[in-house]
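Take a look at the structure set out below.
A single protein chain has been omitted from the complex, and every remaining protein chain is retained in its original position.
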Amino acid sequence: MTKTNPGNFFEDFKVGQVLRHATPRTVTEGDRAAYGALYPTRFAVPSSVEFAASVGLSPAPVEELVAFHIAFGKTVPDVSLNAVANLGYAECRFHRPVVTGDTISTQSEVIGLKQNSNGKTGVVYVRSTATNQRGEIVLDWARWVMVRKRDADAPAPEPVVPQLAPFVDADDLVVPAGLDFNAYDFAAAGEPHRWDDYEVGEKIDHVDGVTLTDPEHMLATRLWQNTAKVHFSTEARPDGTRLVYGGHVISLARALSFNGLANAQLIAAINAGAHTAPALAGDTVYAWSEVLDKAAPAAWEGSGVGAIRLRLVATKGRDESMTLRGDDGRYAPGVLLDLDCWALVPR
Amino acid sequence: MTKTNPGNFFEDFKVGQVLRHATPRTVTEGDRAAYGALYPTRFAVPSSVEFAASVGLSPAPVEELVAFHIAFGKTVPDVSLNAVANLGYAECRFHRPVVTGDTISTQSEVIGLKQNSNGKTGVVYVRSTATNQRGEIVLDWARWVMVRKRDADAPAPEPVVPQLAPFVDADDLVVPAGLDFNAYDFAAAGEPHRWDDYEVGEKIDHVDGVTLTDPEHMLATRLWQNTAKVHFSTEARPDGTRLVYGGHVISLARALSFNGLANAQLIAAINAGAHTAPALAGDTVYAWSEVLDKAAPAAWEGSGVGAIRLRLVATKGRDESMTLRGDDGRYAPGVLLDLDCWALVPR
Partner (left out) sequence: MTKTNPGNFFEDFKVGQVLRHATPRTVTEGDRAAYGALYPTRFAVPSSVEFAASVGLSPAPVEELVAFHIAFGKTVPDVSLNAVANLGYAECRFHRPVVTGDTISTQSEVIGLKQNSNGKTGVVYVRSTATNQRGEIVLDWARWVMVRKRDADAPAPEPVVPQLAPFVDADDLVVPAGLDFNAYDFAAAGEPHRWDDYEVGEKIDHVDGVTLTDPEHMLATRLWQNTAKVHFSTEARPDGTRLVYGGHVISLARALSFNGLANAQLIAAINAGAHTAPALAGDTVYAWSEVLDKAAPAAWEGSGVGAIRLRLVATKGRDESMTLRGDDGRYAPGVLLDLDCWALVPR
């Protein structure tokens, strides 16, 4: 019997099945430093224990995307080792900040299955939940991925397609316990812009670009224990390129967005995400954002916290026109990432 | 007088001489994160403080190879700065886990000397011992290396060739204090395979490949304060390539071996190691293992711990036939590393 993990094929998944993923992973100050070396992030909360404490968060959390990447990476060996394509994610909520010393474990429940008409592949829907060492939920999200069948003759399962929300309702966003933006130090944070200053429909060109290199995206992807071979080996894809992990582009765009969104301190939810083109070493990545919505739920009264819903777009090459789609409705050339998220900002 | 270190030449070594190496080095959580960024490791014990505690190890140790690389790196300026070739090592035992905060110091005793017939070089045998801040032995090993003579006319020393064991006797392996695999969580660890499931003679193809890059091996090698110039400078070797530190290949192969050996949680000994070909940036490294032996010393009764002796082979390019040597008895083309070690697994 082979001892290596062949991964699950489409016919191995059953609706209701729960997959407990290896390996639990403790977050450390080393991760915080590595994250800061890999991405040009300058957000004050994860950068400074003093600033974090001044807004009620002590110990200081690491960036939400650290938790996201770790949790996501764990699902790869069980969910997407035989994936043809990552189709999307939705309903990702960050329930509580992750601090150093926390150990993250992840499990997934299969919530949908639909074989493709070609009979060779199918779409698997999972809801994944990451918990800390106290069993508290850190984040959860839904994801759907196209997976190969081992045996094209295996019977198709009853199709089950879950209803996923187009975005997380603002009333369902979690404001971390203790978060209070009333004494927010705008000078220390780097920009004066408040919740009131952002308008729905406003677009922000984040200006700076970063050229991707293979060693950097490999270091990042390994850090999250994501072992999908297309990221690491020049022998895994026909053209010999190493595909950049989509999460690397997310983190890069998020970090670049500091310039204009320095006060979007915390990510509360990822509503949707599409990786619209492959990113490769040599590509210079830029970012722009659009304010899609704003919310200040009554329950947050007094905290000084508001939410803005952002479309965060990463592009290959700078597009000062900030065009998402062409006249044909398709993504404009150069668009690498279209991410819809909620961020928490001071009012 | 020059103030820079010229290193020791063959005639500088005397049998019985003790070399105290600089620089003591404290291990931190930063090292754990850096290791995880550099190698695709997912072993549960060094990855999770919770998992480590569940098997009796608290605080959580770092990977044994972190200690090995640090200790080994310290010996370079005194032992192998003028080396022509690293010929081998043997009798490497890990005496106790290294945890963050431990400070590692290393010293070496010259245990053998033999001038080569060409009169220009000689083989130096040392036994190196790494200790922690309490003076406890962390690991020790023997190593032999071919070193240049400063002066070809210097007289040859009396040849002394130490008798080194072909492998560490299972009864001499150290099970870390407190280690107890009875409540081992196989799902969290990632694979169901126990000591009983591995058979002597069994081979495991670890499937995945990683393409080497110069920045990554340099970051790794520096982290261990190993300053041998062939790893860092394009001006050190005639062809302008930077030679990958052999230990980088060991760590990479060990990490790749997770896929099939996820429960080989701890390395207890390195019996022998041969770096059979140079590794360079651009090479895609794969690994396979062979189970050479199994042991469960009576003294370990009740701990749930067994040992398997493994040949861990790294190759340039994947060799699904897992061929170590050709019909001529020489290493097969593509073999980079032939490492013989003992690992501790749950019974």
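By letter and in written order, the chains are A and B; residue numbering begins at 1 in each of them.
What we mean here is this: contacts are C-beta pairs under 8 Å (C-beta built on N, C-alpha and C of every residue); 3 or more make two chains touch, one makes a residue touch a chain.
Nothing here was measured: the structure is a model prediction, and the numbers come from that model.
Set against the missing chain, the residues A:Ala44, A:Ala236 or A:Cys341 yield one that touches it, A:Ala44.
Per the touch definition above, the residue from A:Asp180, A:Asp205, A:Glu235 or A:Glu290 contacting the chain not shown is A:Asp205.
Only one of B:Ala53, B:Ile137, B:Ala236 or B:Ala277 touches the chain withheld from this view, namely B:Ala236.
Although one chain is not displayed, its contacts with subunit A can still be listed: residues 28-34, 36-44, 47-51, 60, 187-191, 193, 197, 204-211, 213-216, 219, 259-262, 282, 284, 317-318. By the touch rule set out above, subunit B reaches the unshown chain at residues 2-5, 20, 22-26, 28-31, 33-34, 77, 100-101, 103, 105, 133, 213-215, 218-220, 222-223, 225, 227, 229, 232-236, 242.
Please note the rule applied: only the chains that are shown with their structure count from here on.
Between the CA-based centres of subunit A and subunit B the separation comes to 36 Å, rounded to the whole angstrom.
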